[in-house]
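One structure coming up, written as structure tokens, with questions to follow.
Omission of a single protein chain aside, the complex is shown with its protein chains in their original locations.
Letters A, B and C mark the chains in the order given here, with residues in each chain numbered from 1 onward.
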Amino acid sequence: MLDHAIARIQNLRVEFETKDGPVVGVEDVSFEIGPGETVCVVGESGSGKSVSSLSLMRLIEYGGGDIAGGRLLFDRREGGEIDLAQADQDLMRTIRGNEIGMIFQEPMTALNPVFTVGKQLTEGLRVHRGMTKHEAEARALELMQQVRIPEPERRLTQYPHELSGGMRQRVVIAMALACKPRLLIADEPTTALDVTIQAEILALIDRLKRETGTAVMFITHDMAVVAQMADRVVVMFRGKKVEEGTVEEIFENPQHPYTQALLAAVPKLGEMTGKALPEPMKLLGSDAQEPKPIPGSDEVLLRVRNLTTRFPVKGGFFRSTVANVHAVEDLSFDIQKGQTLSLVGESGCGKSTAGRSILRLIEPLSGSIELDRKDIMALNQRDLRTARLDMQMIFQDPFASLNPQMNLSDQVAEPMRNFDTLKGSDMDDRIAMLFDRVELPRSFLRRFPHELSGGQRQRVAIARALALNPKLIIADEAVSALDVSVQAQVVNLMMELQAELGLSFLFISHDMAVVERVSHKVGVMYLGRIVELGPRAAVFENPQHPYTQALMKAVPIADPRRRKSEKDLNFKPIPSPIHPVGYEPGPSVFDQVSPGHYVLTSDSGY
Amino acid sequence: ERGEDGNVNIIYWQAPSIMNAYLSGGTKDIEAASIVIEPLGRYDPTGALVPYLAEEIPTVENGGVSEDLTSITWKIKPGLKWSDGTDFTAEDVKFTGEYCMDPAGGCAQFAKFDGVTSIDVIDPLTVKVTFATPKPNPYGPFMGNQSPILQKAQFENCTGAAASTCTDENFAPIGTGPFVVTDFRPNDVISLEANEYYRDPAKPAFATVNFKGGGDANAAGRAVLETGEFDYAWNLQLAPDVIAQMAEGGKGVPVAAFGTLVERIEMNMTDPSPSLPEGERSTVAHPHPILSDFNVRKALSMAIDRELLVEVGYGQAGRATCNLVPAPELYASETNTDCIVQDIDGAKALLDEAGWTDTDGDGIRDKDGMKLSLLFQSSTNAVRQDFQALIKDWWSQIGVETELRNVDSSVFFGGDAGSPDTFQKFYADVEMYANNFDGTDPQSYLSQYRCGNEPKPSSQWQGENINRFCNEEYDALLDELAQTGELDKRGVIAKKLNDIITKDTMTIVPLVDRGRVSAHSNTLGGVQLNTWDSELWNIADWYRID
Amino acid sequence: MTNPAPAAITALADKVPSKPPRSKWTDVWHQFSKHKGALMGAAFLIFITLAVLFGSWIWTLDPQKLDIRNKDLRPIYTALWDGAAKVAWAHPLGTDNLGRDGLANLIAGGRASMAVGWAAMLLSLFIGTAVGVISGYFRRLDGPLMRLTDLFLSLPILPLLLVAVTLFRQPLRASFGPEGGMFVLIVAVIGITSWMPTARIVRGDVLALKEREFILAARSIGTTPFKIIQRHLLPNVLSPIMVSATLGLATAIITESALSFLGVGFPSDFPTWGKMLADAVPRMNDFPERVLLPGIMISLTVLGVNYLGDGLRDALDPRIRGR
């Protein structure tokens, strides 16, 4: 296809030696990456994206994999094409980090926690470029500036944990770019990050590509990101390549049914424009009826007023409280029966804390919480336990919120056991019913969490939350960790349940597209406060607060023709929510711009 | 020639912790000290008295002991010097007596000075000790390794309560012996060098002594017999086969000698049952339900094969005995030998006669619903445990059930009134240990079994009549012994006493007359093992054989 | 899923684990049986346990029986290379210096050692886990309990044993008999002086687990603290507990033997492997089997437990099991 492809993968086949015999990771995968081109590899989790990229680096051997067939042709800098699949590890060492750079999935763990950023950055330079310590440091500084880290000099002497996730990911990028590689492999570089930081990182990679002419292999499962970045797209499914084409072709005219299904499952920001009520997504192949809007009722179920939660920061010799983390400040909102209120905002703005404070899993400092006119704040521990019959929570991480040692039926049965609501065969029946409800086969009852995919786990968590017939479910980033396709299913499930059972949701998320899909009302949080609260349509179509506006701009749109340019982004780093003891922030003052649409007018810190 | 043989290495598996015989009763300390400080007279390997710092041993015959037996006058050899070069005088002897008799000092040899009313310096070389009552055996003070002479000049400020603060003095006393301490590490090593003022200019042959302590008897034996690292190892309390095996190493030889130490079984004449209220267990208020019967005691003794015990436990270092006082000859009862031969059938017959029969057929005799079952305790020690096992076996053959218990020796001999496990409390039916007497006179040893001298709550369980033995005839004989000065007569009385408590009443069942086994290397000459005094009593005469 | 879905949706359907689900214990066994070392360890342990439990029915000689004429016999196999060795088929493993049968003693000693080892290990595991979980879970108790741990770390075991003997031997003897009483004492003393490392490890793990979301989830569905500990924390700290158990058994057997070596252990007529080993050391030259046999038994037991522990740890962790 291309004249001088930098890397050509031909009929790659990778096998893993496991206890149950060899397992095929990828099979017969071929594609090319040309100079200055961004090739996006998409596909759901486990489809072999990482395996392909690690094979190209020949790092797959360290993970127990084996390149069983195919060629990995790489055009070296000094001319000449070699087959990386045949190269020995010594040769690979001179290529890795030098001619091929790689950015890994997890910024939190990709850096060695005990070495300074500077040391980790200069290491590769000194190996490949033979630089002295001094030269390498100078170059490192240059790189840090290139990736636009604030205060680059200081960062070099800091340890990874002292940087935020976004900064760490930038360091990883700087490391990958250190030796000016000809090929940059970015394996889901933004999956773990916030929208805002994601937007910045994407812009950064894009800019670097343009400036240095590096070829980029970009791995992701987020179609919106693909739309932002890709020149060409390779779609993978269960270890095979199923489709390849330019980004426009793929988005506008997908051929393979999987690609079609995938695209259908992607919530696109703006899809709901003009609709007042949320409605389930129309998934490809579900011959189900037309999605129906969910009206809910007007009766208030949960009333939160002036909720404030702070975490003390202990210090000094007597371990007294020296400061407070103002995680939630003066939060007030209502949730109606059968409706969904979404809280959105950047990481660390206090969304989870707000959700947990309502259940009193964290003790709030002040404020009032009324559930069905029952004053939650006034309850003692025993009554609180019974009060929780009516409100349940679904947690962010489907992997962490299930006990790995307990089988699924026990996990779902636990709330019923705790409250003795049902016993014996009644309980078994109910568990089976719940499994049916969340569309899990009954044969899963005896399985353990690790035997399930993320989406299935999250459904177990939902079944557990439903077990007690609650009125309110607090879904704390319940779908954030899931693959798009699975995410769509889970979101639809939640909305179906809402329509049928009249559940209310407090939906916490930072994914604006999903929020747009599910909410009746939206609250935008910043630094512990709600800066804008109102009906979903009002907030999304007519954002008033500058922070809301910035947030909206950062959301990538799953449409290659509506790419954002770097100029649209203007983010300030979030100021610290830590204030010394005695600091009393002022109350939140709102301005009603339209019925039910409030905008914070007092200082929010933004 | 003094010092020509270089260094001699001695190992004591119990490490000395102090060099002052008056502040520690432990044998290891006393023996270590005996290299440096000396008494006026010592016992030789036969138990005879030999003068050391004295010109001669005072006796009634030579006028040194007064006719009424209330005083003894010692004449000191002229020209003796302390290791610091000063003269040795009678003042030092007097001081030593006063040092030990100071009640605040906690002197371990206080008993040696029992009954002393005054110690007078007659002239610089003569000292007279006066007793309150006639002393048929006046050789308590200043005689033997337990009662050496301290230098007045050095210890003047260390009397009474100050005794224990004088660390330097206690670790490196100035003495008249063949060696002086150069470095004392408590519980570890003592380094000594020849005393340049030693009275015999040709002695000692060794210039230095390296006195190592610690470890166990096994290792000490090995170091002398197998590896040859050391020249002399003290008191190898090991099974005979182990010693024999070590001796095959060929680097040294084990030597043995006998004294008065007798391994015995003590019968509890009172009831130790835990069902009795505390304070009444093992007291004379309740006689023992089983052992009060002479026939039972006798049967128990008859069932024991003493020769086999010797073979298993002591080999050449033991002799089967039926006597509580096995030596010296004068006091040892030679007719009491019946027990040596094991007689299981006789024992069974005796028990039948006493009414103990096996009515329920479980192999254990019983009488009036009570089983013939005994608790047999002893201290923790490999040989004793072997003995216990053997005896249990024999007793089971005559239908006696035995439960064994061994108690850590620091507890067993500790005398702590709060502990139920001391040998004095005797919360068991029978117990086994060894005891002996100092010097050659058994009077005080035999007096231990006087009625009323038993450990009891009112005396904080102190007292030496372990068996709670009470016999008028015995007490009367004891009184007679205390009045008798003539040696022959004393011998007759002592033998009678010995027989009463052993074969006549079987209160004490002697098992083995235990000798001492030590070992010296093939290159060490002059060793004469002495059980009446310190093993190192003649270290001045030791020399190297090339 | 109930109704058949069209092609495109199957593409999106969740992957179903290839193997049919099995009951937990079949699964555990399956994983366990793949661990060769563990299987061997388990087999050996079962063998040893059966041997010491039922061996005395097969080899009926009384271990305390003195056969003084046949003392110091060598094991039968020494005849292979040393024709002059004193051997007898009546005593296949020889006899000791009092003529007690070696095999019978090995069996009886094994019973005591295994019993002490297991009992002390379980006791220390129980205390350690309890202290660890409580101090990890209840913040307020953390400080005091950790100081208590320091205290127990500094307690010298010998005086403790002597004190325990003084204070409790009589009542224990009354209720458990002389040997049983001493057994309880020794087990108790070893147990309460060896739980501290377990407590610390468990505490550390609990502290980390406590922050995990499933604990929060359990709280949000109304699980009481006690149930949280029981259902959620304990199963998840099993792995470090298994390690402690493995080491604990070895330490207990060895501590018992060290106590015997120092002369404060069981009554003299109550053999244990450790004591047999300690007693035989002086005659190591002439009768190496007397040290080697119990020594090998101790080592093999410890090794067996170690491998068994490794295998169990893998098998009990559903995450590893799944792979």
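Following the convention adopted for this analysis, a contact is a pair of C-beta atoms (placed from the backbone, for glycine too) under 8 Å apart; a residue touches a chain by one contact, two chains touch by 3 or more.
Here is the rule we go by: contacts and distances are computed from a predicted model.
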- Query: According to its UniProt record, what is the protein name of the omitted chain, chosen from "ABC transporter substrate-binding protein", "Cation:proton antiporter", "Heme exporter protein D" or "Succinate dehydrogenase subunit D"?
  - Reply: "ABC transporter substrate-binding protein"
- With touch as defined up top, name the shown chains that contact the chain not shown. A, B, C
- Message: For a quick check of understanding: of C:100, C:173, C:200 or C:232, which residue touches the chain that isn't displayed?
- Response: C:200
- Among B:43, B:82 or B:230, which residue is in contact with the omitted chain in the full complex? B:230
- Item | Residue among A:26, A:172 or A:525 touching the omitted chain | A:172
- Task: Tell me which residue among C:28, C:245 or C:278 touches the hidden chain in the full complex.
- Result: C:278
- Could you tell which one of B:83, B:419 or B:538 touches the chain left off the display? B:419
- Residue list for chain A contacting the dropped chain reads 57, 59, 62-63, 89, 92-98, 101-102, 104-106, 108-115, 123-124, 127-128, 159-165, 167-168, 172, 175-176, 178, 313-317, 319, 322-323, 325, 348, 574, 576-578
- Note that chain B touches the absent chain at residues 11, 15, 17-18, 20, 23-27, 103-111, 161, 163-167, 170-171, 183, 185-189, 191, 210, 212-216, 218-219, 222-223, 226-227, 229-230, 249, 408-416, 418-419, 421-422, 433, 435-438, 444-445, 459-460, 462-464
- What residues on chain C make contact with the chain left out of this view? 147, 150-151, 153-156, 158-160, 162-163, 165-167, 196-197, 200-201, 203-205, 207-208, 211, 240, 243-244, 247, 250, 253-254, 257-258, 261-262, 274, 277-278, 281, 284-285, 291, 295, 298-299, 301-303, 306
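Following the convention adopted for this analysis, only the chains that are shown with their structure count from here on.
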- Centroid distance [mean C-alpha coordinates] between chain C and chain A, Å: 46
- Task: For chain B and chain C, let me know how many angstrom lie between their CA-based centres, rounded off.
- Result: 46
- So how far apart, in whole Å, are chain A and chain B when each is placed at the average of its C-alpha atoms? 86
- Query: Could you say which residues in chain A touch two or more other chains, in rising order?
  - Reply: none
- Note on the structure: Listed in rising order, chain C residues that touch 2 or more other chains are none
- For the complex, which residues does chain B have touching chain C? 218, 238-239, 241-242, 245, 274, 308, 312, 380-382, 385-386, 388-390, 392-393, 403-406, 408-409, 411, 418-421
- Note on the structure: So, in the complex, the side of chain A touching chain C is made of residues 18-19, 46, 237, 257-258, 260-262, 265, 283-287, 356, 359, 361, 385-386, 388-389, 392-393, 395-397, 400-407, 414-415, 418-419, 436, 439, 441, 443-444, 446-453, 455-456, 461, 464-465, 467-468, 485-486, 489
- Task: Could you pull out which chain C residues touch chain A in their complex?
- Result: 1-2, 5-9, 11-12, 14-17, 20-24, 34, 212-214, 216-224, 227, 231-232, 235-236, 238, 317-319, 321-323
